[in-house]
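Note that this complex is displayed minus one protein chain, with the remaining chains in position.
Note that the chains are named A, B and C in the order they appear, and that numbering of residues resets to 1 at the start of each chain.
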């Protein structure tokens, strides 16, 4: 199943794109590993993951997930 | 020495005047006693005393004092 | 940069939203400010013994109140790391739904503004000699008393 990845702020500057589609990834740990491999500069960034708009607390299966977001530190207010 | 007494809010309603002048009173305890005597309805009121615009904490001599205020409960804000 | 000049606290009648907007707007030139905390006291339609308040008529021992407001300003600048502080209080009649108290605290970081604003409002309620008649629709009234 295809998953849409969204990158924001400085993370989108590193990946060079705001949306990336991936397929055949089992869980969030594998996803992060693959992204760090593909975009090594992400290793120097603080980020959080949101799965279908909820902040991830621990590794999660990606079956029936449609959207994963990579979020840099928040700066609201 | 003459002292000006000021009454505010419901206290002025009881005394019937906002300003009263008195003379020859030694200290604040005697002053309060005299006012309660003169206006017995004050006995049923909560009030604080301010001597020259400072809240009174304990009995105070009235020598070289020019103004004593009788203040009902505060209601600002 | 601290602004600590005295200004008149008492305003005759209600404090208008336009007055508040104007006060906010004046602070756009103070570009070291990061946070404002504003407290507004609004006159409430309290029901007392079956009668509804329509208006509060505020009066004050003004000479003492002005001294107290000044002390509160001084203490607030000493206690908290503030950039600006403004206090306005109504005298005379203020109807339900209208604003009678406007405390405007500005600081570099939000913590000082929050801490100070709350402290100042409590100080005003407890220590400034302002009196209020709560007037009902039939023009009878009771004297208001602040609680903690």
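As a working rule, a residue touches a chain if its C-beta (ideal position, glycine included) is under 8 Å from a C-beta of that chain, and two chains touch if they have at least 3 such contacts.
Fair warning: this is a prediction, and the values are worked out from it, not measured in the lab.
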Item to check | Contact list for the unshown chain, restricted to visible chains | outcome: A, C
Checklist entry - Taking the full complex into account, what residues of subunit A touch the chain not shown? => result 6, 8-10, 46, 50, 53, 55, 69, 71-77
Item to check | Contact footprint on subunit C, counting only the chain that is left out | outcome: 17-18, 20-22, 24-25, 27-45, 96-99, 106, 108, 110, 113-114, 117-118, 121
